[in-house]
Structure formats: structure tokens, C-alpha cells
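In this view, the complex is presented without one of its protein chains, the others remaining in place.
Order of writing sets the chain letters: A, B, C and D. Residues in each chain are counted from 1.
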Amino acid sequence: MNTAVNIENIEKEIKELKQKRTSQLFLTWLRFKRNRLSMVGLSFVLVIIFIAIFAPLLTPYDPYDTNPFRRLENPSREHLLGTDELGRDLLTRLLYGSRIALQVGILIVLFEGFIGITLGLLAGYLGRWVDEIIMRLVDILRSFPVIILAMAIAGIMGQGLYNVVIAIGLVGWTTYARMVRGKILSIKESEFVEAAFSIGESTPSVILRYILPNVLPTAVIMICIMMPTALIASATLSFLGVGVQPPLPCWGSIAAAGRDYITRAPWISTSAGFFIMFTVLGFNFIGDGLRDAFDPTSKRN
Amino acid sequence: AGDDSEVRIAVQVEPSKLNPITYQDTETGFVLGSICDPLITVDEDGSFSPNNAIIERFSVEEDGTVITFVIRRGIKFHNGDPLTAHDVKFTYESFMDENLGSPHHRYYTGIEDIELVGDYILRLTLEETDVTFLTLARIRGHVLPKNYIEEVGWDGYERHPIGSGPYKFVEHVPGSRIVLEKFDDYWGQEPSIDRVEFRFYPELSTAIMALRTGAVDFMPEMPADEFMDLEATPGSGLAFGTYQKMEDHRICFNKREDSIFNDARIRQAVAYAIDVNELIALTRGEMAVPARGRVPSFHPAFAEEANAYELNLEKARQLLEEAGYPDGFETEIFAPAGYRERIQEVQQIQVQLAKIGIKAEVVTVEWGTYLDVTADGEAPMFRERWSAGVPEPIGFVESWHSQSSWNPIFGVYNNPKVDELIDEIRRTIDDNERWKLYHQVQEIAMDDVADYPLYWPLVGDVYNENLHIPEELWDPFKIPIYYINHWSFK
Amino acid sequence: MGKSGYVVRRLLRTIPIVIGVTLVTFLILHFTPGDPVRIMLGPYATQENIAILKEQYGLDHPLHIQYITWLGNILQGEFGTSIRYNRPVLELVQDRVGITLMLTLSGLFISVTLGSVLGIFAALRQNSWLDYLCTFQAMFWISIPGFWLAIIFLYIFGLQLRWVPIGGLTGFSSVILPALVIGLQEEAWFARPMRAEMLGVLNEGYISAARAKGVKYIRVVGIHALRNVMIPMITMLALRLPWVIAGSVVVEVVFAWGGMGSLLVNSVLARDFPVVQGILLIIAITVVLANLLADLVYSLIDPRIRVEGGKK
Amino acid sequence: MTDILLETQGLKKYFNSPAGEVKAVDGVDLIIRQGQSFGLVGESGCGKSTLIRTILRLLEPTEGKVFFKGRDINSYRKNELLKLRKEMAMVFQDPHLSLNPRMTVFDTISRPLKIHGLARKKQELLVQIVELLHTMGMQAEHMVRFPHELSGGQKQRIGVARALAVEPDIIFLDEPTSALDVSVQTKILKLLEKARQERNLTFFFISHDINMIRVVADVMGVMYLGKIVEIGPKELLLSDPLHPYTQGLFQAVPEPDPDKIIQEVQLEGEVPSPINPPPGCNFNPRCPFVWDLCKEVEPMLKELEDERRVACHKY
Partner (left out) sequence: MEEIILKIEDLKVAFDTEEGDVEALDGVELEVKKGTFHGLIGETGCGKSVTGKTVLRLLDNNARIKGGRIHYGNIDLLKLTEKQMEKQIRGNEIAMIFQDPGSSLNPLFTIKYQIEEAVSMYSNLPRNKWNQAILEALQRVKLPDAANLMHRYPHQLSGGMKQRVMIAMMLACQPQLLIADEPTTALDVSIQAQFIKVLRDLKENLNLTVLYITHDLAVISELCDYVSVMYAGRIAENLTTRDLFKNPQHPYTDKLVHSVLGVTTTLEALEEIPGSVPRLINPPAGCRFHPRCQEAIAICSKEAPPLQELAPNHTVACHRR
């Protein structure tokens, strides 16, 4: 082996390095792909995303266009899923509803994820009284049923999309905080972090280069896993009458509104519930698949 | 019901306290209606009638300040005590006692004196002539047992209320049901059904399913949608009945200085833009009468000449332009959460107003918050409803009086002329004169669009077809659920 | 460190949580707009009426005074008086707690037994169709909003098939659907961890060791594995309790059961402060105590805790 | 006699644990000379790892001093600590756990170079890393790998390369081969020795494997329950162990020689817990030569001839 260093060759290899990096993700993707259920989930979610983006092209109707004289109509050629209690085309509202659902879901997980991951990082890394305070707060909040606390919080701040996000998020973050903290505690104690200090890494650098990248997959998985909870919680709040406001086409409120017409127009509640189930199931499958894919040790063997 | 001697009634809201002087909700009224007897009743034609009532007869002195009641003899409370003028007096005094916190307290402030002429005769003296007193202060029909309450206290009463009505209280299983049982010593029509059970179904769909499967026999005030739907369902095994409810539905505006709706032209524009027929089609189908004034159209006080604001978008736009908003503006319209019909209508109104450029955002808030924001002027527009007694329709117009405590609740309306007319109404004994004053008030208020009346609802009760409910009970002044002793199973 | 030391420490750790819980409970309701008195008196209320009632309920004092008074009362078992019902909160709760207890317990029973059985079988038959079915059905049930499942069940089994009575608590058959809704929704939370834990435990050395001894597989699973799996399951049970309670709120509303859940929902909507506070507090403290109990129970099952004074 | 590179005086490190205070390192005096290869043996849990972590100031000592090149390392302020990090490096026991799973080999080795300003430009980095990899018998292609794409031996070589990168004066090796297979172990040890020769390094090995210390060390120490019991040149120590513990320990080591006569075990019982170490000499409960003094007075590390020191009342 010649020891003279050929810079050009090496640079070429550095390029490969970048390719390999993507292929890391690619490997994860391969593992993910192998899981049939998660592929089904992914396709569900892609369908919903597609619908959310192209809703206006998929339907000739306006989701807010009421028609008092054609309300609660049966499904027909004209209105594939019939009309709702204000004579609006139900399918159109459900299609547009995917926008609200994704928006609410994403906002919730981002919001609670942001708080939870930050506080989890702080608690895990700083330890001592910071940890004590944050974790006690987590304990306290987790003693309350989410929906009930969210209901009260939504009551405080009034209803509406953003308040739903905040209400659910204010409890939801505890899950992230616990996960992230646990993960950090184990990483913090790990040998490679000690090794990092031994070569002279500074604390911020250790957090940034050693701890965060190792927590990130957990966080990403968490976000996927929490998405269903967020969607269901927001729908339940709508059901209890403290959710997203009409006339926004939100699945939860459509299902809630439709339940009064369950004997007469069962498809309203049914199809709205189906959309929720479809999306939530999709995210659940994905979350499950991701967990396995990101963490090769936990694969079904 | 499988058992002929029991009728099960579905109600959506659980009565909180069975206390005749503090209750607010219709459901408590339903229950108390069977436990207690009315002091006075109103006939089909809307006039006071002592039939079926605790009062055998009553008389009003010339200047209207002295009212004498003659109490029917032989009426017994469920505990066996006889009902006398003492009890009636006690009841009036309870309403007047501020500490008991009756929300109707203010109707009784006009009483100067209550005099027991004998055990069965009572004389009320009012401070000044107030023709409306009897309507507003007719004790909502429930006479309280003085001795019993003094014995067990108000708490005790609420736990086990008694009255002189056809059914006596058996138990209240919180969250589940209230059970009543036939009172054997009832003075009036003897009940044919032995037990009455009020079951609480907060979830409407559940209640309907329960009705359809025969788990309950009767559901009062079924929402119009469901009513019509059930009615159209063949073979459901259900029967139906309707009556007009003395309840007006309206759009209110925050008319305070700082509000955009302070300008009458804008309110008029809104009035022209709203298509009431559409709203009715939306939430009530056949089950409503469009309102054109503030008094029911069958009543002589109804003002035929008042401006009804037929749909006219041209005119609406013109008014907006005059007011300085040719392109419309953005605003909000509030409805209380959980009130389905109001929310649906508000959404429709949103669509209607959009046609003249007013972008009204729909805001639904919790009932408690709703009461706050509407009363505090934070809601520019809101969808209200108001029920008031008859025969005297004063309740429908009185909130327009600037001194009325209801005034702020409906967004503040201040018109000295209207104030004057309403004061005058109370003093005018002659019916026809008074009706004319009513006409005037309504005409002014309608011109001003103090608020915009939408419709009078027809209320529908749904029940098991095996249940027989006499025809004559389907009357705005009777209402079947208050006369369960007249029901029977076929 | 003795076991009593562990118990004491665990108890001490509960105190700040309980205090925090009371504070959160108190504050949440007090930051809620909407005047309880106004709601109580309805739109017809006059200012004087409102003032009188406010005084009567102590709602005119500054917040911290209200909190301290309230807390002091709570400590004496005085949860206040419902504004709406004009009855002691505790009495209201007592009347309804049985219903909620029945619902949550029967729901939990279904979810734990169903979940455990499915989880164990899935683990024993790993990667078989049964395993996949178990995973799939678990995912399926948790992907459905509870209220919707309740309505659909009611529609199908109550209205269409008429197998069960609709609404209210009228006997054994009326418990089936509500309990099933909770049971199915929660079952996933037991089935999947049970499967995972069981797989984990089955891979443990002591399982192989027991089998190497010649202990029958059924016995190995039933005694050696199950006991080990019980520890995380007990934690899970405590962890899911708030969710089960939340689920029972929704279910109570749909099935028209007059339990604590529907009382709570109604009271939230009506701003019946004392009731909401009382119930929230009772629920939260139940959860805290359940967690405590879970910890204590597995300190009984798990001998390691007694000496080390903490979980491994 | 060469210069003293590292010296510890009464170094102590206690941990708080729920069960009580753990006296992991309990008064260690050591002298390491420039260019030496020092090997410390001791049974599991006796405090070897804690000792070197404390010397490296990865843990703050409870008591005692560490002098490096004559300067007390506790006198280094936070910002000066970086200098210390350049002069002392460490190789960890578990090659898998000591590498950040989300960093490539390139990143892992380039970090110390960058931190200590030994290479700034990418080209410089590349040159140096490739050189280091070659020293470790690896190729440039390995740069793009993540830890999980390497074998155990390769990972440990990366660990060594990372330690070598800063050109330190002394490298601490915490059981660097115990997680590896025998055949791989040889390779690492040889590479380490080569590097030591070429770069004039000082090594501080710790291990519980006496056979390994025997192979790699010049000077050997024996640790028992937080204390050094005996220290001295390897040959002398092996041929003539003085401390009863050392004797027992060496005897207990099985020898891969079928002809050897198997001796009876002398070391009975186990290492007591460092939470409540026995009074007097730590070893007294297991010592075959115990007398009363041992149960009361703690023996000091006595200096004998030939650079040997032992902590036993027998001497």
C-alpha cells in the first residue's frame, strides 16, 4: 500500500461520502419499504396529501356554498356523497377537510414537539433542578386526561384552529419531553459522549454534534407516532363542541354535526369518520414502520 | 313502553335543581309541570283562564293596582297538606326575596302588599298600574308548599320537591333519570299513567334511536330537522304533534357607539340582505312562521304595517353605500356552541351577507362565553332567541326599553320614543289602546332594525303511537308535556 | 434500604405532584372566561343578582385567597357546593362515581384481558397471520375516534340490529357496548406492549434456562414469562388510566350514561366551578394514586425494588 | 531515569448513590514516567476506569491532586483545559459504544484535528486522516463509513486513530481489546506498540486481563477496591509478587498450558462493595496472612528497592 496521499482520489471518495450519506437514509427507506403495512400507510397519507393539495381540482363545488333547499340529500351522481345539513356538497367538504386535518395535525405535532423536545433536552441535559421541575410538571400534567384538560384550556382561550393546537399541545408535549429526556440521559452517559469530551469538544458542540443527531430520529419517530393522537384529539374536541369553528370543513366537526343526522343521513358521520380513520391509520402504520426502520435492532426477528 | 302504566320521556338536558323559583331551563319546567299545578292558565284564545288552575277566579280592580285571587278549595300537596292562600302568598314572597336569587325577582318588585283576606283569598296591591304584571309574574305556574319548605328548608325541597300536581316526585338519579309517580289525591283529572320517567339523553342521536326502538315513549321539542325526518319515515311506530312556541328568533346587533352597527342604515342593509325563507328552509323546513314584527302574528298587538324587509340586495347595497361602505366590511357573527340550528343559520347568513360584500366570520363560543361577549358588546352580530309569556306580549318588546335590564343583553338600544311608548303600555288598561301602542313601538323598532326578527318556531313533540294525547293539548298555551295526566296508552 | 423506605420515598414524591395538580385544576377554571354566576342565572340575570350569588360562592375574593380557601376546604373533604345543582360536589360525585367506575373498570377489563391474550398469542406465534391480525386490529381500533366508534356501534347494534338497548344504564346488556368501545380502543395499548414485552422476555436467558431444565413450555410462558411481563403491564395500566377516563367521558356522553364524565362535560360548559374543580381533582388524584399503587404493586412483584430502593 | 510525566497524590473520587457513598477511587498515588507503558490490573469494579477518568478530568476529583508535566491539572481553567486535552488522549473499552453512530470515520477523526487546530483546510484534514488510517492499517475508503459498517477491530482502530490524531503525550487505554476477539486483539496491540515506538508515547493501560498487561506493560500496578496495592517493574512483579492479593490474583489466572500443574485457588470470597469497604487494609477479609494490625490500620504504599512499592503490613 503506498502511503503517499493522493488528494484527488480522496476527494472523489469524499463525494462518495455524500452519496453514502443519502444511502443511509436510503437503507432506512429500504427497511421501511419492506414493511407492507407501512407502505399501505404511506400510500394512505400520500392520498390525503394529494387531496389536500388538489382539492379545488378534484371537485367542482365550493366547500362553503350552502343550499338550504338541497340539504341532507342522498348520495347521487351530482353529489357523490350527498349533501350536508347546509346543503353543501359533502365530498367537497371532506376533501377540503384534509387541508384542515393536516394543518391541525402538523401544527399540533410541531408545537408540542417543539416544546417537548426543547424541555426534554433541557431536562435531560441540564439535569438537577431543571430536570426535577420539568419532570414534575410533566407528572402533573399527565395526571389529567388530555381531552379534559384540553377542553378546559380550549375554553379559556376560546375556540378556533390555533387554540385547539395550543390546547392539545400544552398537554401533548409531555410525551415528547419524557421520550427525549430518556434518550438524552442514555446518550449523555454513553461512551462516545465521554470520548467527545476527552478529545476536547465543548459542551455546545457535544450537544450539537453528538447528542442532537442521535436524538433526532427519536424525535422524528415521535412526531409520526404522535400525529394520530393529535388528529383524534382534535376531532374529539370538535365532537365535544370546543374544536375548530364552523364553517371550516373539519372532519371532526363534520362527524360531530352529522351524528345528529345519523338515522337519516348516516353517510355524513360515517364518511367523515372514515376520512379520519383513513388518515390516522395511515400515520399509525407509518409511525410503526418508521420505528422499525430507524432502529434496526428493534426489527422483528 | 312495555308497561302500560309507565311513560318514559327523553329530555336532552338534565334538570339541575327542581326549584320553581330559580330554574331557567325548559327541562326543569317540564318536570315541575307535572309536580306542581299552575296558578293561572291561559285559554286557547290567549286570555287568562282559571280552568285547571289553582285559582278559581281572580279580579283586577279598575285602576289595575289591586288583584284579588280566590284559591280553589280541596287541593292537597303531595304530603297531604291542603293548599291555601298562605302557600300562594309564601310563593310570591319567595320570588320577592332577593336572597333566594330568583332570576325573575324583578317582576315582583312592583308588589306593594300581599294581603290574606282569608285562608283562600289573597289580595295583591301593586305600586302603580302595570297591566303586564299578571303576565310577567304569574309564578310560572308553581305554588310552593309553605309548611313543607319551612320544615325541610330549600335544600330539602330541592332534594325532594313536592307540589299539588298530578304526579309526585319519587327519585332523581343524577345523570340518569327523574321518576314521578301518580298522586292519588289529585284534585283534577286523574292520571291514567302511573309512572313518569324523565330520562336524560345529552346526545340527540342516542335519544332518537331510543325513541325509535321504544326505549322511550315521548320526546318533547324535537329539533325540526329530526322531527320532519322521523315524520317522513314510514313505519317508525311514532306519532307527531306540533304547536307554535312563544319564542322569537332574531339577529341582534351591538348598537353601541363604537360599533359599526351603530348606524341604522347598516342594520337595514343587513335586514334587506337576509333571506329569512332560506334560513327557515335550512333549519326548520315547514316548522316555522316567518316573523315580521316582534309579536306573534295571531296576536292583536302584531303590527301589520311594520317594515318586514323583504329580501332586496339592491337596496341593501345602496344602504351600505350611503353609510360609507360601498365595498362592504369585515365583521363577526356569533352563535353559542352546541346550538345546532343557530350555528347553521349563522353560517347561512354568512353566505347571504357575503353577497353584499359583508364578510362576516362565524364565531361559535361556549354558552358562558357567549353570554359574556354578547352582553359586553364584543359580538358585533349575534343570533338570539327570546321567549316570553302571553297573553300580554310585553316581554317581547320590553328589552328595547333603554332602562330595561335586558337592554344590554341585546346590544343596547336607546330610543327615547320607544322608552316612552313602553312605559305607556304598562299604564294603559284599555286593550285596544294598548295594542296600538304595541304597533307603534314595533314599527319604530323595525324601522330602526333594533334587531332583526327571523321567525316563530313550530315545536314538534314525537311520541310512541301507542300513546294517546288529546287533540286539544296541541296548543301554544297548553303544551302536552304539562298535562301528562291527560295522556293514556291505547 | 428497606422496602418501607421505598414506599415512603414514593409517597413523598407524590406530594408535590398532588399540589401541582390542585394548582393546575384551580387555575384552569379560573382563567376560563364566562362568569359561572351569569350562566347559572341565565341571560335574565341582573347585576344585583349576580353580585349576591358571587358573594355567596366567594367568587369575589382575590384569586390566591380563593385558592387557599378552596384548598383548605378540600383538605377537610369539602369539595364545595355545585352552583348549578346547589348540592355538595362530593355528593354529586358519589351519586355518579359508581357508573363511571363501572364503565372504566369494565372497559379496562376488556382491554386488559383482550389485549393480553392477543398480545401473548401474537408473541408466541410471531410473524404468523395471527400476529399480523393482532397488529392490524390494534392499529385499526386506535385509529378510530372514540365518539365515532360509539355512534357507529349504537347505530349498528342498537338501532339496526336491536341487540342491545339504547342509552342509559338499564342492565347488563346496556353495559356491553360502552365497555366494548373503551375496551377496543384501549386494547391496543395492552396488546402491543404485551407482545413486545413477551417477545423480549421470551428471548431472556432465564426462559431458555427454564426450558433447558425441561419445564413445560406452557408453564414457562404462564409462570416465568407472564410474571415478568406483568410489571410493565401494571405500569401501562396506570399510564392508560387518564385515557380510559377521558374515553369514558366521551362514551358517557354518547351513551347517555349519567356518570362523572357527563357531569364533568356539562359542568365545564356551564362553568360550574366547584363541580369541575372537584371532578378534575378527583380524576387527577385518582391517576396519581393509581400510579403510586402501580409502583407499590410491582414493588411487591419485583423483589429487586425492595433492596435497591428504586427501579432497575 | 526519565522524567515524571504524570503524578497523582492521594487522588480520591467518591460517587453518591442511593445506597450510599461509593468510594470508587480512594487515595491513589501514582507516578508515570515519560515513555513508559504502564499497566494497571484489577478486578471488575475496583475503580480502574474511574481513576483514569479522574486523571483526565472527565470527572472532577473528590480529593487529591494530579500533576501533569509538573502542573496541577486542577489549576487549568476551563479554557486552558483544551491544552490538556491535546496532551492526554483516551481509547475506550467498547469500540462500538465509543464512536458516535451518526458520524462517519472522517468526521470522527477530523473533530480532534479541527478542535486543536492541527488541520484547517479540508485537504490538510484529508492528508492527515488518510495517514492515520494507514498507520492503523486501514484505507482511505473507510473514511466514508459509519461505525456500524465497520467490524469491531476496525472500530477500535478508529478509536485509536482518534486518540493519536492530536499527537498526545500520553494515551489512556481502558481495556482497549476486551471487547474484541483474540485474533483481532493481537492486531490492535501490535499497532498500538508500533505507534508508541514511532511517536515516543506514554501508555497507561488498564485491564482485568493480567495476560494482556503482561504483554504490553513495562511497569505494572495492581489495584484493589479503589487503592493501588502494589506497583513495580513488570518482570519483578510477575516473578515475585509481594502483596497477598497480587499473589492470589496471579495464581487465579488460568494458564493455557496443558502441562501446568493446577494449583488450588487461594483467593476466596469476592471483592467487597466500595460503599462500605472493610476497615484497615481493604483486603483483610480475604487475606490468608491477616493479622490484627491489618484490621485496624490502613497500610501505606511503601517504597521498596527497584522502584517497587507495595501497600502491605508484611513489608
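Just so it is clear, a contact is a pair of C-beta atoms (placed from the backbone, for glycine too) under 8 Å apart; a residue touches a chain by one contact, two chains touch by 3 or more.
Just so we're clear, the structure is a prediction, and the values are computed from it rather than from any experiment.
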Residue touching the undisplayed chain, where the options are D:K187, D:K295 or D:K314: D:K187
Options D:A119, D:V216 or D:L242, residue touching the unrepresented chain: D:V216
Option touching the unshown chain, where C:I17, C:I74, C:V181 or C:A210 are the choices: C:A210
Full-complex contact with the absent chain, from D:E21, D:E270 or D:D292: D:E270
Chain not shown, touching residues in chain D: 43-44, 151, 153-154, 181-187, 189-190, 193, 208-212, 214-216, 248-249, 251-258, 260, 262, 264-265, 267-268, 270-271
Absent-chain interface as seen on chain C, which is shown: 126-127, 203-206, 208-217, 224, 227-228, 301-304, 307-308
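Quick note on the criterion: only the chains that are shown with their structure count from here on.
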Selected pair, greater C-beta contact count between A-B and B-C: B-C
Distance between the centres, which are taken as Cα means, of chain D and chain C, whole angstrom: 53
Centre-of-Cα separation between chain B and chain A, whole angstrom: 47
Where chain C touches two or more other chains, by residue: 32-34, 151, 155, 159, 253, 265, 269
Chain D, residues touching no fewer than two other chains: none
Sites on chain B touched by chain C in the complex: 14, 16-17, 19, 24, 98-99, 101, 103-106, 155, 158-159, 173-177, 199-203, 205-207, 209-210, 212-213, 215, 338, 366-369, 371-372, 375, 405-406, 409
Partner chain B, residues of chain C touching it in the complex: 32-36, 38-39, 41-49, 52-53, 56, 82, 84-87, 92, 95-96, 99, 151, 154-155, 158-159, 162, 165-170, 253-259, 262-263, 265-266, 269-271
Complex contacts: residues of chain C adjacent to chain A: 16-17, 20-21, 24, 28-29, 31-34, 126-127, 135-136, 139-140, 142-148, 151-152, 155, 159, 242-243, 245-246, 249-250, 253, 264-265, 268-269, 276, 280, 283-285, 287-288, 291
